[in-house]
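Left out: one protein chain. Kept in place: all the others.
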Amino acid sequence: MDVNLRVQRYDPAGDRKPYYEEYLLTGQPEGVTVLDALIEVRENVDETLGMRCSCRSSICGSCAMRINGQATLACKTRVSSVAQPDGSVTVEPMGNMPVLKDLVVDFEIFWNKINDIGPWLKTEGPVPEREYIVDNEKMLNLIGTVGCIMCGACVSDCTVLAADPDFLGPAALAKAYRFVGDPRDAHREERLADYVKDGGIWDCTHCYYCVEVCPKGVAPMEWILELRREAEAAGHTNHNGVRHSKVFAESVKEAGWLDEAKLAMESMGSLKEKLSLVPVGLRSLLHGKMPPTGPLHYKRPGADHVKRIFEELEAKE
Amino acid sequence: MIFEHDVLVIGAGMAGLRSAIEANRAGADVAILTKVYPVRSHTNAAQGGINAALGEGDSWESHAYDTVKGSDFLGDQDAIEILAQEAPSDIIELEHMGVIFNRDEEGRLGSRNFGGATHARTYFVADITGQAMLHVGYEQILKYKIPCYNEFFATSLILEGGEAKGCLAIELRTGEMHMVKAKAVIMCTGGVGRAFEPSTNALICTGDGMALAYQAGAPLMDMEMVQYHPTTLPSNGALLTEGARGEGAYLINSLGERFMQKYAPNMLELASRDVVSRSEQTEINEGRGINGCVLLDCRHLGEQVIRTKLSQIYDLAKDFSGIDLVKEPVPIRPGMHYIMGGIKTDVNGRTMLPGLFAAGETACISLHGGNRLGANSLLELVVFGRRAGAAAAEHAARSQHSGAGEKRLKQDDDTIRELLGREDKGEHAGPLRMELGRTMHENVGVYRTAEGLTKAIGLVAQLKERYRRISVGDKGQVFNTNLTAALELGNMLDVSEAICRGSLMREESRGAQFRLDFPDRNDEQWLKHTLAYKDGDSVRMDTLPVKITRWEPVKRTY
Partner (left out) sequence: MKYAFYPGCVAKGGAPELYQSTLAVTKALGIELVELEGAACTGAGVLSERNPELADTLNARTFAMAERHGLPLMNICSTCHGVMCQANARMQKDPAYLERINTHLAPEGLHYSGKTVVKHLLWVLMEDVGIDAIKAKISKPLGDLKAAPFYGCYIVRPSWVLGYDEMPQRKRYLEDLIEALGAESVEYTGKDKCCGFPILTMNRDNSLKMTGTHVLEAQDKGADFMVTPCPLCHLNLDGSQVEASDAVKAHLDMPVLHLPQLVGVALGIEPKALGLHKNMVNTRRLVEQFAKL
């Protein structure tokens, strides 16, 4: 098959800004991957193409890049599955990390975030002579996070990191759960106290981008949500995120549907934050669309059944 | 720039990380230098597990004997005894560091069956054991704040008074040449799979450490012992773990027969890798293959087992062969996978060059002799990584730093500048590497002959000649992977020469070496290791007797 790669190029020595270069490869095997094609370019067409790659089996995490705008592993992506109707495949470096050259980005940002979560097992007390005895289910559960190969795809496409580079980000937070959820770790409490701070678990918007792009099915966002549950259960409740979640549930429980205004107001922990809602509230009033709130927030038909369902299932929490 | 450390570890796979941790514990100022990032190394690719005689009814002697037998009696038994004896405590230590090994119903470590083993002594993390271990190793590096020179490519060792005293390295990010002085150097740079095409190995497995040590005067041992793994995908050479057969998967030919019944009636699919790979190749050569492959059949294991215990290979078969393991058997063939040979070391990682240590696939102690058993490689990394780390720290404590300075640094810098400065009219590294790989696979693969080996030696010599005149298309400083590919090719050519010469010299069939012209094992003449020394532009061969402690060689059957 023919492969038409459109590759973003940038050499800091000579280029003022990135540009695209097209490579047409003919007679490639049907199953050719984007990485195979890039290697073919680098070895036989244009030796100056800069990229990282190693294992070719989606286990080393080296070759993450954006293919048609979305971060993934080039070694795992078959050209035939991503070629556009005109046959082209666009290849760009990952986002949220500065480009060093062509498809090579500065990964230090990624490693620093991993380091920030205290990424090693912290046990306490006498070390057993043999292994720690732990439930296999709990170990199996952790495999979901240990499957992360640190390729950076989730960090590349995280929509929060794009706005706030201080966010710990999906990979590091998924890694954080790996220790919080490990029965052998004795520092669960202080970890959670750390992860609820600004830049931590409550800054995730659950936009599913990391879930979508993770080439290993780690679904970092799901672990962030797991951390939120753990943090709340551990008593870290003085946070707008927890208030938001609780008020949301209460209002649906009582009336069958959401009291938007109450949710916004009661999520805010400080008077200053509550006041910040005043302008938007006033604008709503002026436009005749203040949602029914407080006593005006009527019950939906069948709201008593909704409440019963809440009571049944909250008892199981 | 010039940096100084007590101990320098080159390579950041599990052997490198484990040795650095140990050197750190021994109080040495240790640093790691790697051409990639720590978690990128090829330890990741070890899927199935790590061996230890920890279970009831198992013993270190049994583990050791299985290893000796697996090695076709070429392994040094003193080293194998250490491996088997120290395995349990090293695995327990890994568990304490954080590896999330699978458990049994009581919450204790749970094990699985593996090729060539008489007990279920393979401990595992699903089918990502190597990755799970390597990441824990990296966590420990962060915990102990061990400095890492990431994405630095070592170009040569510093030698002074016949001792290794550090290395020169290019920082890929800037193209700048640096000198890292150390009182002891531990080489942990992995294998040389890229000298073969195809291979299961990562693109970074280019034998750099073997070549650097060899060029500095340390001998390579048993380089002819190249393992072909029985289950690799034809499209890209990717590996499907032996764990699949450990869980009960079948190998079948085009007639639907479980052909291993003919070759290894007792162990069947779980005979040692050399035996299974040869059996597959025989089936294929005799016309019972399918497009150069036989089939790995997992269907009877059921979706549950495939999805939980073999999830990675489920994905690999799907991504690279378009096959759903739950529904169909997947075509596989033997593929170059591992080199049992390497830099000759003693049981403490000491090479024959003072100050230079080695551990992991790049070293040859020799544990694996003619054939490595599955799940013994991860074990080697931790047991002998630890021992090398301790020995290197001890050596560093009574050693001085090199007096080398800018002049020595400039030597390597000039070499690189000369290479970059050549007009781009020569051949390029990529196509030359491909020729090398095909030459090695065709002539130094599963079946070998004097004729083929002689041909390979001639072709490698020609390639070396052409290599002298290559040019590099990328003239840039930043992340010049074209330059590193050229340097890697130089390393692979040196190592390949040693592989061919070892294979031609060993006129017998043992373990992974099968000579059609010498089809039998010859204990009278060949119960010994081959040694290759670099001698100017040629190779000087020598031999060394095998150390036998308690197990006299017997005929090997499975």
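What to note about this one:
The chains carry the letters A and B, assigned in the order they are written, with residues numbered from 1 in each.
The rule is simple: a contact is a pair of C-beta atoms (placed from the backbone, for glycine too) under 8 Å apart; a residue touches a chain by one contact, two chains touch by 3 or more.
The structure displayed is predicted, hence computed values, not measured ones.
For the omitted chain, the shown partners it touches in the full complex are A.
Touching the missing chain, out of A:P12, A:P183 or A:G256, is residue A:G256. Interface note for the absent chain: among A:M1, A:L140, A:V211 or A:A234, the touching residue is A:V211.
Contacts to the hidden chain, counted on chain A, fall at residues 69, 159-160, 162-164, 167, 198, 202-209, 211-212, 225, 228-229, 239-241, 243-245, 248-249, 252, 256-261, 263-264, 267-268, 273, 276, 279-280, 283-284, 287-292, 300-303, 305-306, 308-310, 312-314, 316-317.
Note that only the chains that are shown with their structure count from here on.
Inter-chain spacing, taken between the CA centroids of chain A and chain B, is 35 Å. Put simply, chain A touches chain B in their complex at residues 11-13, 29, 31, 33, 36, 42-44, 46-48, 50-62, 76, 78, 100-102, 104, 107, 111, 114-115, 119-121, 123, 127-136, 139-140, 142-143, 146-147, 149-150, 182, 184. Against chain A, the residues of chain B that register as touching in their complex are 36-37, 39-42, 44-45, 92, 95-98, 100-110, 125-126, 128, 131-132, 135-136, 139-140, 142-143, 173, 202-204, 235-239, 308, 312, 315-316, 319-322, 428-431, 434, 472-474, 476-482, 485.
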